[in-house]
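Here the complex is missing one protein chain, while the rest keep their positions.
Should a chain be cited, it is by its letter among A and B, assigned in written order, with residues numbered from 1 in that chain.
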Amino acid sequence: MRRIFKLLPSFQLLFAVITLADPLPKPKITTTTSLLHDMVHQLAGDSVEIISLMGPGVDPHLYKVTPGDIRKLSRADLIVYHGLHLEGRMAEALENFGKRKPTFAAAEVLPNDKLRTLSDIPDPHVWFNVQLWREVTLGLASKLSKTFPQLETQVGTRGAQYANELASLDTEVDHAIAKIPEQQRILVTAHDAFGYFGERYKLKVHGIQGVSTDSEAGLSHIQSLIDLLVNLKVPAVFLESSVGERSIQALTDGAKYKGHSVIMAGPLYSDALGEPGSGAETFTGMVRFNVKSIVTALGGTL
Amino acid sequence: MSVFQSIYSALQLGLPASHLAVVVIGASVIGCILGGVGAIASLRREALLGDALAHCTLIGVIFAFFWFGQREFSLLFFGACLSSFCGLLVIRALLTVPVIKPDAALAVVLAGFFGFGLIGLRYVQVSSLPNKAGLESFIFGKASLMTGADVTWAIIVAAVVLVGVLLSRRSLAALCFDSAGLVAFRPSVAIARIVFAALLLISVSIALPATGVILTCSLLVIPASIAKFMARSFFDYMLLATTIGAISGAIGAAASIYIENVSTGASVTLTATTLLALALIVRAYVDRQHRRVVEFPR
Partner (left out) sequence: MSSSPSVPALEFHNVSVAYGERLVLTDIDFTIPSGSLVGILGPNGAGKSTLLKTAVGILPACSGWIKFFGSTFADHRHLIAYVPQRESVAWDFPATAFDVVMMGMFHEVSWWQGMGNARRARVVAAMERMGIGDLRNRPLQDLSGGQQQRVFLARALVQNPSLLLLDEPLAGIDVDTEAIVMQTLKELCANGATALVVHHDLSTVPQYFDRVLMVNARLICAGATSNVFRPEAIKATYGPRLSLHEAAREVARPIMNYREEK
């Protein structure tokens, strides 16, 4: 700890040198989730300075704002957050910053009729429908161009390119999922993150917990899931990177008591990207990783 | 499946045949443990000690995770026991300071340890350590997601608690009634004090990951309160408290199968509270029947 304090002045010096050396300082963009960090990076590359509040593997549902985050947020020229209550415990802080800073709720560019709702609350996990995420990307691109005119051409070309990439990723996922035998297209995960995924790519999706990881599942719900696993002979259930494995363990145990063995597959990346080097550190990498796990575990061949 | 059938199949002790059975048996075993240990705690006016110790475990779980770098249950359990033991030592140390009242000592330790625990948890959540997900479920456990392994652990702890309580039954009674008065028996009472602290520690640490902090605390307090209304002897009292704990666990867990969208923990707590209300009503009725007709004015 003490060593860090000793280093502190040199860090400050470094900052000072950087600011002096750069005649036109880069726009500072603070994002909440690692997914948005990736999106801004794809659009603007190194011409902006991006700070992400949540690193890889951090659960945005439970994330709470720290004083350090407030500093990062107040230093930003633009705050990009997901919206739709994904950052459940940051809502108040984000709202307050919205009054005195340009903020952008990326997922809220989507029209209401494209959103799934669960008991009147919109489901925030839109990125699993790659088409929707493409729309969100385009929305963010135009916001970036408007807010930072100096980036307009760069964001325009990179945005168009990335949008094409996402469109082809969308068809790729579609084809891959189609390789799973039809009666086995059932995706059981720790929480209800994959609703959009199931809707777009035609899988039945079940989560143990609700849309947020911050709730407790009722026993009747667990039991009906176990019955489903047994009755439909579902071969695998999926761990998620940002949710503990206890809940999945309870399901596989329960199915085993009834004589049906279910493998614990994954983990899938659900609410956050993976570590650098994991192959899931970008959005496209994460989708490909998930799809590969799902298809192989559910009996398809790639 | 009819209500009767599923309760019956859930009570097939010995061979858990389904997830329901696991949860129902687990909840009742944990209710039994907490009911018994809570009975002693509540006689010692220390029911909230369990609450404080439960909150102390979080920091230990986090430290164990850092230290061993993995999420192995027994290691986290060890950490939980260790940190709540530290919490206990701090409480005892604070009590020797004359100006600090017992409730203040409990509050300070609860808030302090839990606060540091939350900071630690937060640090883990934003860090890039592997396997960190679900660490918080050690203390905010979810009863409906109990696993067979949880129940096995709970049964082992139940056996330990049973043996501990049976062997030191007399010294525990003396400890609860007047710990200082029995001069000749004092060495045994001193041992009983340690035994009780140890039992409380392991019971709370085993119950937390399975059922969560709120359910743990309510099962420590409520069965003991009910037993106190009805028991005439210490033996009856202990038996009643454990039975009521077990019944609340079983009924509460079984009920949560049929009530949609009610978490099992809440359902168990609600069952225990309902039993308490019933006991109060019955007691009030019985008292009215037995009240002396003539009362001397003071």
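Basically, a contact is a pair of C-beta atoms (placed from the backbone, for glycine too) under 8 Å apart; a residue touches a chain by one contact, two chains touch by 3 or more.
Everything numeric here is computed off the predicted structure, so don't read it as measured data.
Chemist: Wait, the hidden chain, what does it touch out of the ones we have here?
Modeler: B
Chemist: Just one of B:173, B:206, B:262 or B:275 touches the chain that is missing; which is it?
Modeler: Of these options, the touching residue for the absent chain is B:173.
Chemist: Quick one: say which of B:72, B:103 or B:236 touches the chain that got left out.
Modeler: With B:72, B:103 or B:236 as choices, the missing chain is touched by B:236.
Chemist: Under the stated touch rule, tell me which residues of chain B contact the chain that is not displayed.
Modeler: Spelled out for chain B, the touching residues are 43, 45, 98, 167-168, 170-171, 173-174, 176-178, 180-188, 227-228, 231-234, 236-237, 296, 298.
We adopt the following convention: only the chains that are shown with their structure count from here on.
Chemist: Report the inter-centroid distance (CA atoms only) between chain A and chain B in whole Å.
Modeler: 38
Chemist: Going by the contact rule at the top, pick out the chain A residues touching chain B in the complex.
Modeler: My answer: residues 54-59, 62-64, 66, 208, 216-223, 226, 240-247, 249-251, 253-254, 257-258, 275.
Chemist: What residues of chain B sit close enough to touch chain A in their complex?
Modeler: 16-23, 122, 125-128, 132-137, 141-149, 253, 256-267
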